[in-house]
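With one protein chain withheld, the remaining protein chains of the complex are depicted in position.
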Amino acid sequence: MGEPEELSGRKQSAVEMSVLALLVVVFLAVSLARQRHLLAEDPRQSIGIIVAAGLTLVMYSFLYRDNPLFKIAENLYVGVSLGYGAILTWRQALRPDVYDPFFGAPTWSAFSVAALHRTVPIILGILLMTRLSRKHGWLSRYSYALMIGWGAGVSIPIATHSYILQQLNAAVAPFQDAAGNQAASAATFSGPWLWHVALPIFGAVVVMAGTVAVLFYFFFSIEHKRGGSALSKLGIWFLMISFGASFGYTVMARVSLLIGRVQFLLFDWLKLPK
Amino acid sequence: MFLKKATLPLLIVFGMGLLAFAQEFVPHPLSGDFREEMTTWFRIIGGFAMFIGAYSLLHLHVTRIRRQMAGWGYSVFVFLGAAAMIVVGLWNDGVGPLADAEEGKTWFDWGYYFIQVPCSATIFSILAFFMASAAFRTFRAKNLAAALLLIAAVIVMLGLVPVSETVSKALFGDRQVFARAKDILMDYPNLAAKRGILLGISLGAISQSLRILFGIERSYLGGGD
Partner (left out) sequence: MDAPRADMRKLNLTRWVIYLLVGAVVVLFCALPLEQEFEASKDVKAVFNRVDALEPGAHVLLAFDYDPASEAELKPMSRVLLLHCFQKKLIPIVMTHWSNGLTMDKGIIDNAAAEAAKEFGRPFQSGRDYVFLGFRPAGSNLILNMGENLKSAFDKDFYGQPTRAMPALQGVNSLKDIDLAVDFAAGATPQMWIAYGSDRFGFPLGVGTTAVQAPDMIPFVQSNQLVGYLGGLRGAADYEALLAQSYPKAKAYATRGMVAQSATHVLLILLIVGANIRLIVGRLNRKQKGRSHG
């Protein structure tokens, strides 16, 4: 029973390898044909575009199935990102903040200022890295304690103001605006009253009711019975509409990313007219 | 040893947190100077923190190679890629790591533009296919909640694209019907839900910060006492 399956598996593998070899030949032929002018003018750029197109197509091969070429490209990408991040950290963080203030200080006074303000954070940064050691990892707690304590302390008033008070204010503001419009409006039961008073109030009521319902849905400390159950259900409906809207935007996001890559393949690799 | 225990770090967390909280409400210039000094400190410490992530990743792949786990050969490419970028980055087209080469033309930039950028951009673009397939196979209006989700998704998907203006003009004589429907959906029910979620998350974050300050939450200290 196993033998015909094994043979069929080997046959499929042979077919796949042949198709892959053919695709590689076609890719190289097309690349050389479309990039021949740029290859002559700027070989580094042209080879780069061919490599980028090749990696793009290899990544898309995952749609067929996970394969060795994809895994190689994926791991190469991880390594290149790591190397890039390390060099950027040196150039953009450690060199200007740690190396230059000491070794590039133009005067003894500048060196003293650097020593005064930067010695402690540099020591704390080095202590931070001891987290990787099982024996000396306890030293990193002091660096983490300072950072976490600062972050937690700063975030409380800031989050309270920006994410809670400002949002509550905005939830109430349409009622205040409508009340102001009502007072200012001379007309009643006419167009201006409808647009400037009634509809905004209706909209504000919908938003307020929805906000309360959603908050109530996530409140699990009491059982959602009777009236609570109805409010919770209303919360679910608002959440479903919101998730549907988010899905619609997510579709646009993912398709945009695909459009970006296709534009690269068509206009930069294949040099189609724009 | 006292320094190895968690007591002192917890006291530091509390003290630092109190100072950070208080300086928000103190208008004295010293408070501003303190804030500037602290933010400079954490900017410098942040530079060192980035190496921890790099080390963890490399350690994972070294372990894979050393133990010859399944797929260990691919981990070699991680080191090849990282080593190549670090070498060309430090060499910096001949000027070395302490100077600035002509930007945009080095081999370091080449590696970034023609390996990192295409891989990074393509990996996420694959999701478009998976999303289309999943939407077709699973998006069914089996109950009211699912129907609401579906209708909202279709209205937004239609309202976001220019072709909806053509369709709207043909059906209703007004180009903006679908766009307005999308705006109403976003500005009222979506706003309500997002605001509710935002308020809930913010309250949770504040309570978590308080738990950290009072030493109830200690996971950031790592293992041990």
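A and B are the chain letters, set down in written order, and residue numbers restart from 1 in every chain.
To be clear about the criterion, a residue touches a chain if its C-beta (ideal position, glycine included) is under 8 Å from a C-beta of that chain, and two chains touch if they have at least 3 such contacts.
Here the structure is a predicted model, which is why all the values come from computation and not from measurement.
Of the listed residues A:69, A:88, A:129 or A:236, the one in contact with the hidden chain in the full complex is A:88. Here one chain is not drawn; of B:12, B:84 or B:157, the residue touching it is B:157.
For chain A, the residues touching the chain absent from view are 63, 81, 84-85, 88-89, 92-93, 96-97, 150-151, 154-155, 158-159, 161-163, 166-167, 169-170, 173, 242, 245-246, 249-253, 255-263, 266, 272-274. Take chain B: the residues that touch the chain left off the picture are 32, 35-36, 38-40, 42-43, 45-47, 49-50, 100, 103-104, 109, 112-113, 116-117, 120-121, 123-125, 128-129, 132-133, 135-137, 139-142, 150, 153-154, 157-158, 160-166, 175-176, 179, 183, 186-187, 190-191, 194-195, 198.
Keep this in mind: only the chains that are shown with their structure count from here on.
Against chain A, in their complex, chain B makes its touches with residues 3-4, 6, 8-10, 12-21, 24-25, 37-38, 40-52, 54-58, 71, 74-86, 89-90, 97-98, 108, 110-129, 131, 135, 144-146, 148-157, 159-161, 185-203, 205-206, 209-210, 212-213, 220-224.
The touching residues of chain A, counted against chain B in their complex, run 44, 48-49, 51-53, 55-56, 59-60, 62-63, 68, 71-87, 89-91, 93-95, 97-99, 117-118, 120-122, 124-126, 128-129, 131-132, 137-138, 140-160, 163-164, 167-168, 171, 203, 206-215, 217-218, 235-245, 247-252, 254-255, 257-258, 260-261, 264.
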